[in-house]
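What you see is the complex with one protein chain gone and the rest in place.
Take a look at chain A:
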Amino acid sequence: MFVELNNLLNTTPDRAEQGKLTLLCDAKTDGSFLVHHFLSFYLKANCKVCFVALFQSFSHYNIVGQKLGVNLTVARERGQLVFLEGLKSAVDVFFQTQEEPHPLQFLREANAGNLKPLFEFVREALKPVDGGEARWTYPVLLVDDLSVLLSLGVGAVAVLDFIHYCRATVCWELKGNMVILVHDSGDVEDEENNILLNGVSHQSHLILRAEGLATGFCRDVHGQLRILWRRPSQPTAQRDQSLTYQYKIQDKSVSFFAKGMSPAVL
């Protein structure tokens, strides 16, 4: 969890808003630091987290998480974290027989129909357990990342339907939060990715967009972060709720500063 980012978003683990969908988007740079931030943020907020990790292995997230002060292994054993490791369980689809459909069942189908098994997995993971005091505050779904599903042959509309159902269950029914990462390839011809990105953008309450600098790679400024607040509950909340900061990623933290105000320049 990066404290400076919490300040920019005006939130802390104790008093985060619920029922919100946050879209993380990266263009020409690597936005995974945002995923690590939200993972550690919600674990520290004592939420039940379901992490659909399609991009990296469990140990990768664990190593980074330890730098940010959370232990994913312990969280998984405690039952706070439900981790779907896409890289490993994709192989299980082919080599293990299971009664109920595997979450990544679409890999076996010639025409990847829909992501209903994946949604059922998420719903099963986050449903509140009956009979027992509530150990966790609210459920959170984290997906890293959605563009991988497109690469695996799922259609953009099917992915949007999956997000819709997750939003209906996690955000509306269970009053939890969702954090989704989608890559922006910047390619105008990649229609499926553009439909997916715009479709999720319209459904989201907060959009964090990490972009590479227009002038190229820089040692002291790794990129630019644009924050856009959407769908305020009151329509008169300022429309120009859009902020831009530049950032530099260090070993255990990320520092943010206004454009052009990098400490290396001043």
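By definition in this document, a contact is a pair of C-beta atoms (placed from the backbone, for glycine too) under 8 Å apart; a residue touches a chain by one contact, two chains touch by 3 or more; residues count from 1.
Everything below uses one rule, namely that contacts and distances are computed from a predicted model.
**Q** Pick from "Translation initiation factor eIF2B subunit delta", "KAT1 transaminase", "Elongator complex protein 5" or "AP complex subunit sigma" the UniProt protein name of the chain that isn't shown here.
**A** According to UniProt, the chain not displayed is called "Elongator complex protein 5".
**Q** In the whole complex, not just what's shown, which of A:129, A:157 or A:243 touches the removed chain?
**A** Here the residue in touch with the unshown chain is A:157.
**Q** Would you mind spotting which of A:7, A:57, A:198 or A:250 touches the chain that isn't drawn?
**A** From the options A:7, A:57, A:198 or A:250, the contact with the absent chain belongs to A:198.
**Q** Tell me which of A:44, A:60 or A:116 is the one touching the absent chain.
**A** A:116
**Q** On chain A, where is the contact patch with the chain that was removed from view?
**A** Spelled out for chain A, the touching residues are 114, 116, 119, 157, 160-161, 164-165, 168, 172, 191, 194-195, 198-199, 201-203, 207, 228, 230-231, 233-236, 238-240, 242.
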